[in-house]
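For reference, the structure I am asking about is given below.
Yeah, one chain of the complex is gone here, protein chain that is, but the others are all in their spots.
Moving on to chain A:
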Amino acid sequence: MAAVTKSGLDKNNKYDRQLRLWGDHGQSALESARVCLINATATGTEILKNLILPGIGSFTIIDEHKVQGEDVGNNFFLSKESIGSSRARTATELLSELNEDVSGDFIEESPSNLIENNPDFFASFTIVIATNMDEKSLLQLGELLWNLHVPLLICRCYGFIGYIRLVVKEHNVIESHPDSTHEDLRLDRPIPAFVTLCDSLDMSSMNKKDHSHTPWLIVLYKYLQQWKDSHGGELPKIYKEKSQLKELIRNGVLKNKDGVPEDEENFDEAVRNVNTALHPTSVPSDVQKLFKDPACLNLTSESRPFWILTRAVKDFVEHEGKGALPVRGTIPDMTSDSERYIKLQSVYRDQAAKDVSDVTRRVHKLLQELGQDEPLLDCNQFKTSSLLHSNPCSISEKDIKTFCRNSAFLRVIRCRSLKDEYNPETANVTLIGQHLEDEDGDDVVFYTLLRSVDKFYEKYNHYPGYYTQQVESDITELKACLSKLLQDWSLSSTVKDDYIHEMCRYGASELHTISAYIGGVAAQEAIKMITGQFLPINNTYIYNAMKQSSTTLDL
């Protein structure tokens, strides 16, 4: 990552507020991303705006259309003067002003021409974003990108409804940044150095200050041993047993000369943490699933670094780890004097470092077996993003460290293809049916209606309600299109006329604020795909601005 922008600003300052979210390595991935937008609609330019501002590498707009009066009405990146000229050109010019460090390019051509005549063109993009494409070209593009392993994000705004569909064969997430997690403290199978540390401390001989500054983790461990000794070595499991342990801890609070318990914050913390800290150490089911994944079990020279690392961790769990993942190596802050807290922290850090080195050895071994062993690249600061795409030889020490630290949160997303969604034989009809039956399921009603307006368009070459004088007759026709669709899906559900009426009211209008909302959400999904951080949707997102509600479903 270059340190300064074109006009000499410090990038650390310019991007400070987002670097705190995805780090320098996330930013580096963003700055090397090439983004393709098909159609510079209001939705399209809003998405690009939110990608250009944080600093993607480059963007290319594909749009064959000339700017019309109504385009300038809802699109911030077109001007009155541009009416009649190329929409791709004007949008590229105005969007480029947003960030001098992003390069913009455009192609005045229809996407279907490009798909037919120059399919390789799309292979060079990190992600393709499509807005307002007709169903036929969209399915062609979907097929092409599916085979090229290029993620496709389809976005659409229709009246008060927004729609996003992610299409990607496989996406791996190492840093999913879960909002709340269990700490990895291993009180049920303590780290040897932790036991040594605890055993070296005798709480009964401590003065008041040391007693009340002994970290709760150690306090809890000590009383846990007492409890185990009187319960045949078993840990407390049920509520009643945990309450007994809490009582035991409470009784350990120092008492003053009148027999009144002192205020010992560390003991309060120990009691508060009994339930969460005794959460048994285990491999989360999402990660267990990955261990059983054929991509993990059958490594080849083509395997992504993600799978080689997953396999190395799996092998670690089965051997050195004795059934547990590498230690995360972090502890929460707690009442303590500095010295003992730092000691305790080192115990966990050192074990984590040891586990990383075991996993590293296993990575070497796997690479050797695959005939790919080369010395591991040394700690290249911004390498994590390479784990997603490039070849296994680029796995660095730092990558392995990041991977081990996040091993409990690894995620893989495999979307269904567009082809499967659009083929009635393979469509996820059961799910759609369930939602249509659900009283609160009306966000999904709009999915069926978006599909229906496309059928309508195919038949009449305009969207229902586009012409004011035809709104009434279009309602009947749209209803017929919807019935046909439900019939194709063999669904007997019905959709209230109100929804059909509302859809015809919209007449394919693209309200700017709906575009701006979808522009924000879709840009963030693109950033997730580009950085390999955070968890993208799988696979369809419907936004209902009438109620400010939204639904995600796997179609």
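We adopt the following convention: contacts are C-beta pairs under 8 Å (C-beta built on N, C-alpha and C of every residue); 3 or more make two chains touch, one makes a residue touch a chain; residues count from 1.
Note that contacts and distances are computed from a predicted model.
Engineer: Can you work out the missing subunit's protein name as recorded in UniProt? Choose among "NEDD8-activating enzyme E1 catalytic subunit", "ADP-ribosylation factor-like protein 6", "3-methyl-2-oxobutanoate dehydrogenase (2-methylpropanoyl-transferring)" or "RBR-type E3 ubiquitin transferase".
Structural biologist: The missing chain's protein name, per its UniProt entry, is "NEDD8-activating enzyme E1 catalytic subunit".
Engineer: Would you indicate which residue among A:Trp227, A:Trp489 or A:Tyr517 is in contact with the undisplayed chain?
Structural biologist: Considering all chains, including the one not shown, the answer is A:Tyr517.
Engineer: Any idea which of A:Glu31, A:Glu46, A:Asp315 or A:Glu421 touches the chain not displayed?
Structural biologist: Of these options, the touching residue for the absent chain is A:Glu46.
Engineer: May I ask which residue of A:Asp179, A:Glu302, A:Glu425 or A:Glu439 touches the chain that does not appear here?
Structural biologist: In the full complex, the listed residue that touches the missing chain is A:Asp179.
Engineer: Of the residues A:Gly159, A:Pro305 or A:Gly532, which one touches the chain left out of the display?
Structural biologist: A:Gly159
Engineer: Counting contacts across the full complex, list the positions on chain A that touch the omitted chain.
Structural biologist: 5, 7, 9-10, 12-21, 42, 46, 49-50, 53-55, 68-70, 72-76, 79-80, 83, 97-100, 159-160, 176-179, 213, 333-334, 336-339, 341-342, 345, 465, 468, 471, 498, 501-502, 505-507, 509-517, 519-521, 523-525, 527, 534-538, 541, 543, 545-550, 552
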